[in-house]
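Note that one protein chain of the assembly has been removed; the remaining protein chains are unaltered in position.
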Amino acid sequence: MSAPSTPSHPAGKASTHQLEQAAASDASITAIHQTLLREKPEPTEGFSPIPIFLLFVFSALIFVGGVYIAHYAGDFEPMAFDPSRGKQVASAEPAKPVDPMVLGGRLFNQNCAACHQVTGQGVPGSFPPLAGSEWVMGSEERLVRILLHGLSGPIEVEGKTYNGAMPAFGPKSGYRFNEQKIAAVLTYVRNSWGNTAPAVTPEKVKEIMAAVGDRPGPWTAAELDPFK
Amino acid sequence: MSSAPSLAAAIDPRTKMPQERAELHQIDESTRVLALIFLGTSAVWLLVGTIFALIASWKLHNPEFLSTQEWLTFGRVRTAHLNTVIYGWATNAGIGVSFWLMARLSRTLLRHAGILYVSGAAWNLAVIVGTFGILRGDGQPVEWLEFPRYVTPLLFVSYALIGVWGIITFRFRRGEHTYVSQWYLLAALFWFPWLYSIAQIMLVFAPTVGVIQALTNWWFAHNVLGLWFTPIGIAASYYFIPKVLGKPIHSYHLSVVGFWALAFFYNWAGVHHLIGGPIPVWVQSAGIVASLMMVIPVIVTAINHHLTVIGSFQQVWNSPTLRFIVFGAMNYTLASLLGSAMALRSVNSVTHFTHFTVGHAHHGMYSFFTMVMFGSIYYMLPRLLRKEWPSAFLINVHFWGTAAGITLYVVALSIGGWIQGMQMNDVKNYPDFLQIMVATKPWLFARTIAGLMIAVGHIAFVVSFVWILIKKRTVEETSPTLFNTPPTLSLKTS
Partner (left out) sequence: MNNGPLLFLGIFFTIAFSWSGIVLTNLVQQTEAGATQPLFDKDTEKVVPAPMTGDAKQGQQVYAELGCVYCHSQQVRNSLSRDGGTSVDVERNYGRRPNVARDYIQDGRIFLGTMRTGPDLRNVGQRLPSVDWHMQHLYNPQITSKDSIMPPFPFLFEEREIVGEPSPKALRLTGDWAPPPGYEVVPTARAEALVAYLLSLRTDYDLPEAPKSVE
């Protein structure tokens, strides 16, 4: 590059593309002064060596990564979706008897509370209350039937009429509740929010299941009258 | 310019390298209009994105707020926020900074910048139309690719021009040595159009089957962060930290390891968004290992940045550029290490699907990338405009608003998200989902407070930005606007 020795070369002409000459422009040097001259030089790199211990740490990391892949890759099979490759674990301990109130509470919160609410109060006009309901506290014959096959059409609860569709929860339904689950959830609703009614036993549920047999659709309230 | 220092003073051998400065000046001049277009529009998008963010955040604890208008429903406002800040603010700012850096480091003028004005205008037009499209409901339901299909070709073409121009600028570089920032910029400019075009084809124009969509989606979305924004952020930190301090970067060797480790491992990390999902377990594990291996480039970059800074903390505190950039670099280290931890199956089983992830995304995108962009802009504008920043007070408000705001944001969502994850995994004690959802409300409210603090910072920034654009150039200004002016830094050129 030539030394910047020719002053007052007009900036802004075609020659400005040549950096050598640009440096010579008086006007541009003025500009350089104001903002650029206080700048430090363009950055450079030092050449400190990489600390040895870092190399060890990185090698260890890569080793761990390799071992992890070997153990968690499901043999690189396209149909392996979890690291155990679908292994089902049989519980080592013998199944403990479950408290129906605990199991029932969990099932209720997961499956029923969206409509009947956690408080058992239902939603006015749409979903009947369970708290204080004569249907809940009454005969278990009706309740078990409703749970097994569902209920549709108008129903009167605590003096108000509701018109909805309660889905079936029985073993053949989408929920696939067995007799133990049905008994537990009914025991829970019969003994919560101030309700007090005798527990429902799995044996009783089984008995009703056998009595009803297969049934294509949900019950109507009228059909259940005989089981009051 | 009457009282300008004489030519003799400028070429005085005691003044450092006037030749190099004359070159830099020419190069800055060649990028000026382009950089101002991209940085100016990015500042506008930052404000727009902030407004969408505040509306969305408020809705999460007051769901009735603005709920009667379909185009302002949460799912759309949130999406408009994401796309305006990613493609409006961050990409525009990133392009502005990249071009300026690339031209300076390659010691070459930006040639035929005219065509880039067109592509800049086209890009911004596409973002405007795309944002309206999202609010109307025309958006593509693919995370990070929501712009409606009628604007994506425009986005692609305008971006492709930008990428090619960056690479051409690199091609015409002068000088023997390519500096570390150049590697990152070159890689970013090349990676982004590939990611974008493949994702567009495989997800929008000819959607692939089933879960392969999800794999493509997260390969793309995580790589936009890892292979586009992160390299630009790192390139800017690698430039400005040694530049402002006047020290060399700690180690070239570490730079090399850091670059290739990032290029190799970050590429694979995106799958960690699908851990436990319906995709083959081997690819999940590959993503987990790649995320874990990200520790290597992160540690290496951290050593390089932080060992360069060490001992010069007073300068970091005084310089707006460095204060923002060092805050960003520190958060890059922190966010990346947390990100590696979040990919581990044991941690992921808690944090996945929770607000923890949202906090983490903002930690990376804001505490790191956005803060580095702010710092870069504080350095660039005085050089591009040959004016100094009008008010140190506004810069102070900007820094404290955003730094404190984003810290509160990340902390609140991390704690809230962790609690949420623990409760979701504890079916026995928290069988009812509603109960878990209600428990997140205070944390979501804290997020809105954090958002308001950030918004105050952004307003201060935009006021500064407009002020420096419109204020008159005066010759008296010879010293930079710093937070405190120590005696050693009050440079006069005379």
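What to note about this one:
Lettered A and B in written order, each chain numbered from 1.
Everything below uses one rule, namely that contacts are C-beta pairs under 8 Å (C-beta built on N, C-alpha and C of every residue); 3 or more make two chains touch, one makes a residue touch a chain.
Everything numeric in this text was worked out from a predicted model, so none of it was measured.
The chain that is not displayed touches the following shown chains in the complete assembly: A, B.
Within the whole complex, the absent chain has one touching residue among B:Pro207, B:Pro248 or B:Pro390, and that is B:Pro207. If you put the hidden chain back, the residue from B:Leu337, B:Met424 or B:Ile449 that touches it is B:Met424. Within the whole complex, the absent chain has one touching residue among B:Ala113, B:Val127, B:Leu154 or B:Leu195, and that is B:Leu195. For chain A, the residues in touch with the chain missing from this view are 71-72, 78-79, 81-84, 86-89, 110-111, 114-115, 117, 123-127, 163-167, 174-176, 178.
Although one chain is not drawn, its touching partners on chain B can still be listed: residues 59-61, 63-64, 67-70, 73-76, 78-79, 137, 139, 141, 143, 170-171, 176-178, 183, 186-187, 190-191, 194-195, 198, 202, 207-216, 219, 223, 227, 256, 259-260, 263-264, 267-268, 270-271, 273-281, 283, 286-287, 345-346, 348-349, 352-355, 357-358, 424-425, 427, 431, 433-434, 437-438, 440-441, 444.
Everything that follows uses one rule, which is that only the chains that are shown with their structure count from here on.
With centres set at the average Cα position, the gap from chain A to chain B is 30 Å.
For chain A in complex with chain B, the residues that touch the partner chain are 1, 4, 7, 16-17, 19, 22-23, 26-50, 54, 57-58, 61-62, 64-65, 68-69, 72-83, 85, 105-106, 109-110, 113, 118.
Here chain B touches chain A in the complex through residues 1, 4-5, 7, 10-11, 15-26, 28, 104-105, 109, 179-181, 238-239, 241-246, 248-255, 257, 276, 278-282, 284-286, 288-289, 292-293, 295-296, 299-300, 303, 307, 345, 382-383, 386, 427-428, 431-432, 434-435, 475, 477-480, 491, 493, going by the rule given at the top.
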